[in-house]
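Here it is, the structure in full.
Omission of a single protein chain aside, the complex is shown with its protein chains in their original locations.
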Amino acid sequence: MQRIGVFICHCGSNIAATVDTSAVVNALSAEPGVVCAVDYPYMCSASGQDMIKEAIKEKELTGIVICSCSPRMHEATFRKAAAAAGLNPYMVEIANIREQCSWVHKDKQTATEKAIVLGRAAIAKVSLNTPLQPGEIPVTKRALVIGGGIAGIQTALDIADAGFEVDIVEKKPTIGGKMAQLDKTFPTLDCAACILTPKMVEASQNEKIRIYSYSKVEEVSGFVGNFTVKIRKKARFVDENKCTGCGLCTEKCPVKNVPNEFNLGMDSRHAVYIPFAQAVPKVAVIDADYCRMLKDGKCGLCSKICGAGAIKYDQEDEIIENKYGAIVAATGCEPIDLDKFDEFAYSKSKDVITSLQFERLMNAAGPTGGVLLRPSDNKHPKTIVFVQCVGSRCEAHAKKGKEYCSKICCMYTAKHAMLTREKYPDTDVYVFYIDVRTPGKNFDEFYRRVAEEYGVHYIKGMVGKICAENGTLKVQASDLLADKQLHIDADLVVLAAAIEPDRSTRPLATMLTASMDTNDFFTEAHPKLRPVESPTAGIFLSGCCQGPKDIPETVAQAGAAASKVIGLLCKDRLTANPCVAHCDEMSCNGCSTCENVCPYHAVTYIEKEFRMPDRTTKIRRVAQVNPAVCQGCGACTVACPSKAMDLYGFSGKQIYAEVDAICR
Amino acid sequence: MQRINRSELIKAAAKLIESGEADRVLGWKKGEFDYDVTPYVFNSIDEIEKDFVWGDFCGANFSKYLIKETAKSDKKVAVFLKPCDTYSFNQLLIEHRFEREKVCVIGVSCSGMADIRKIKDTAGEGIAKIEEQDGYLNVFTLYDGIVKIDSKDALAERCLCCTKRCVVYDELLGDGENKADNDRFAKVEELEELTEEQRYAFWKSELSKCIRCNACRDVCPACTCEKCVFDDPRSVLENKAAANEFEEKLYHIIRAFHVAGRCTDCGECSRVCPQNIPLHLLNRKFIKDINAFYGQYQAGEKAGQRAPLVDYTTEDREP
Amino acid sequence: MKDKNELIKEQILYQSGVNVRKCMRCGKCSGTCPGYDEMEYHPHQFVYLVETGDIEPLLKSESLYKCLSCFACVDRCPRGVEPAKIIEAVRLTVIRQQGKNKLTPDDIPAVIDDDIPQQALVSAYRKFTR
Partner (left out) sequence: MQIEEKKPLIAAFCCNWCSYAGADLAGNNRLNYPDNVKIIRVPCSCRVDPTFILRAFQRGADGVLICGCHPGDCHYTTGNYYTRRRMTLLFSMLEYLGIEKERTRVEWVSAAEGAKFAQTVNEFTAAVSALGENRRLEDLRCKE
């Protein structure tokens, strides 16, 4: 039998002015199970709490009800007091007779009656409370960052800086990501390589950071603090430890015509290659699709000339299994396919390029050595047309592009226009825009300078059609403000293609059980208050995999994600909220309904052997709740048809008891 | 008159047993009366040839029996499923209630099942024998001689609007499709048209007939809980017999709610109700609402589909 | 009471099935329009003026008959607004107001000659028979 103590707070006159507290004392002391009921001016004060503690000890209370202010205010206070007196803190219930009674009602008699009812409901509930112990989960003090672009590098550096070990998994042979391909960065125009490559080197030299390049995540299991991840390290046919990155092999390799992906196919590379000069790790890789030795068993030239003996034609994929406490997704973005935008002649003319290609054309390490030459005939373009919003801000039903604004195009186009005019003042530069969006620090100032000082023609309107004719690009566009249709003979057209999450994101999200939105961006745990966390505990988000972002924002988010990871890893153990779901295995059907509604993927299924009442054994599929992952929303409890799922702290029986007490 | 012959069914079952693919067959067995057919597990071809029946009274849906039957042995069990039964079968697979690999499904085309109540309404009590002949049922009664009924007039309610097809099978007898064109929601709509008072009166009179025999639950292929909340002393809802109107309502509302989005509209609940309560009208209301609110959905149509109540869109209508 | 303009707008929206509010005013329709220079009002203006309800000038404009119904704007509109359908609906409004010149299938043989493109016939039939 429960021994319940009821403590009624006056809250000065806040409660006592509208609620007759002594009437409440009288009424509630008559409730079954109640062994003491007292009132006091300030229950939350030190002396009020002492009173509660003494009563718990003296009267050997098994549960207490505090009739006071909202539990959102002082539930934690009273739980602590109970714990100090040796009572399980989850044996405390609060009846909210201030915010939901004395403050909203005027009539003393009815307010008192309501306070009594609320007290009864709390007593009914606490009678069914069970002592709960918050679970503890050990934390593996190592983090995994998936993606080695600027987001991943920054996150890894920040985590390592705090003294934790961190691994980066990068699918390409080098880290650096999209930023490594950029020329200059807005709005300050520092060169991307100058600010990125030191970070890449820093990452590679940091003792706490391990880089798995040319690798991908194969399998993820476990939960917050305890993930087990299988990483596939693809065969690069070069011994990473022996290769010195001298590059001799990449010069001698006889296969020369492989499209160079780093320069977006605008020039070629050899079958054995180092993606770019500052690659990290600076180790060659053999492209098995093109290498003659790997394809036909004939050649072997690179092996012969490699002084370090690093070439290994028999290298195989390697699977590495590691344990992690936290995982950061930093898989980034890529420009969309422009196949569906025939009107811009992207597939028909080499001189219609994407902005990322333009970055390479402007870059000193690019295919043209930094001289702006158009791809078709290597001539200087005299008239350049930039088209904004290609594939961004499209209506969903148009099925041609993305509904969202890609956010970075306005600024990089302004940058491209400025750089072009600066280097080649004799070029005519047109930018066709729908809106120019520049909400960042010094962004609008930058854009205004481009328009005002650099004489770039910003035209409000959209390009409707581009035809390639005899080496010129006939651009037909509208100028909405002049109410004219323009016909421009351009030499080069640059399309600001929308960006979308990297294609590897969806399968990764499935492995991580992290949710995604309709555009395949990761969903954050809360759009405003938890922007760098996934709803799945222990999974964090960094960079463009969560939504389009520019570099400063990406770096800021990378730091934020790192600080969340550090916050997790610096704990030895995680204390779990004990008010979580649990499954009665005997009534569980194994139907997966709860698994479907759980937003945290806290429910898993196991095959378990049961001894049946007739002494036979039976193997059944039953649900198991991971208390470390469950957040206690209760969606599963209602979805479960057999009510095998129940919630500690808010069990079905407790709520029925409250309903009964209220409706009595 | 069924378009597939009994002999074809027997042939299909015999083949599976002879080849060792399955070691037993779940089928319909002759009962005391012609209209009283029982589910039975046949263990040999002889047994099948002797007692197996296939005709207008083989309404029983075997999907649910497979949960227990598959657990009994590692060998496969063969089962006959009519088009409507296959949906229940799929739904149970979605809910992981048994393993597909342990069942050989013989899909059987069905021309609709007869409703013994409709026959009794015409022919009266004391039915000794029912024979099918050229689209008619000859009902031999003890008191009124032979009564001839058009098979169409005896068709069960659920068969009058059946558009189901065999959605899962290993072997299919016939085309496995039905294309009745009656609107299955007509009666639901009719009730919706009534005033609140009239609806309340209708359901009060119907549900107060309930004797809480639990037949609807026991037959329902969606009600396969290890322990039903109405039998579970921990659930607060436990009650054996409804003491009053409220509990009758509670039982039926909760039962309908628990199977909402999972009910394949097989109509077994109404078929077995000894009190003739039109229970399918509760389930059909949910189905109609789900179709109207969340898009056309047929439970059990596809393996792996997600039931509407464990799914959502951000644009769903407000309650 | 709705005024005449509002009724016309409603009718145009209904006939065309277009939601003009989806327009984000990018002007790609006018950028793409091959008949632009022939027109006094351009595709984006049709959409905009129908949205604002300022339809009178459109009804009077020759531009109605300059639209080729080539549907390039419909194809390229990023928001799926379908300007050509709006122009067609405005044109239809005028034709309806004139009352008489609807086309019936019986009229067609008379106007057929070898130089008329099939597409023009189909398009005329669509324009005049709704």
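A, B and C are the chain letters, set down in written order, and residue numbers restart from 1 in every chain.
Everything below uses one rule, namely that a residue touches a chain if its C-beta (ideal position, glycine included) is under 8 Å from a C-beta of that chain, and two chains touch if they have at least 3 such contacts.
This one's a predicted model, so the numbers in the text were calculated from it and none came from an experiment.
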Neighbouring shown chains of the undisplayed chain, as defined at the top:
A, B
Selected from A:325, A:381 or A:652 as touching the chain missing from the view
A:652
For the chain left out of this view, which of A:52, A:85, A:156 or A:525 touches it?
A:525
Under the stated touch rule, tell me which residues of subunit B contact the chain that is not displayed.
188, 191-192, 196-204, 236-237, 243-244, 246-247, 249-250, 253-254, 256-257, 260, 282, 285-286, 289-290, 293-294, 308-314, 316-319
Had the left-out chain been drawn, it would touch subunit A at residues 70-73, 96, 98-101, 103-107, 110-111, 113-114, 117-118, 121, 515, 523, 525-526, 535, 579, 597, 599, 631-635, 637-639, 647, 649-650, 652, 655-656, 658-660, 662-664
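Simple rule for what comes next: only the chains that are shown with their structure count from here on.
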Classify the chain contact graph as line, ring, star, complete or other.
line
Rounded Å distance, subunit A centre to subunit C centre (Cα mean)
47
Between subunit B and subunit C, what's the gap in Å when you average each chain's C-alpha atoms?
56
Shared-contact residues (touching 2 or more other chains) in subunit A
none
Which subunit B residues sit where two or more other chains touch them?
none
Can you tell me which positions in subunit A touch subunit B when the two form their complex?
584, 586-593, 596-597, 605, 618, 620-621, 639, 641-644, 652-653, 656
In the complex, subunit A residues that touch subunit C
343, 389, 393-395, 397-398, 400-401, 432, 434, 460-465, 476-480, 483, 485
Sites on subunit B touched by subunit A in the complex:
71, 94-97, 224-229, 232, 234-236, 258-259, 306-307, 309-311
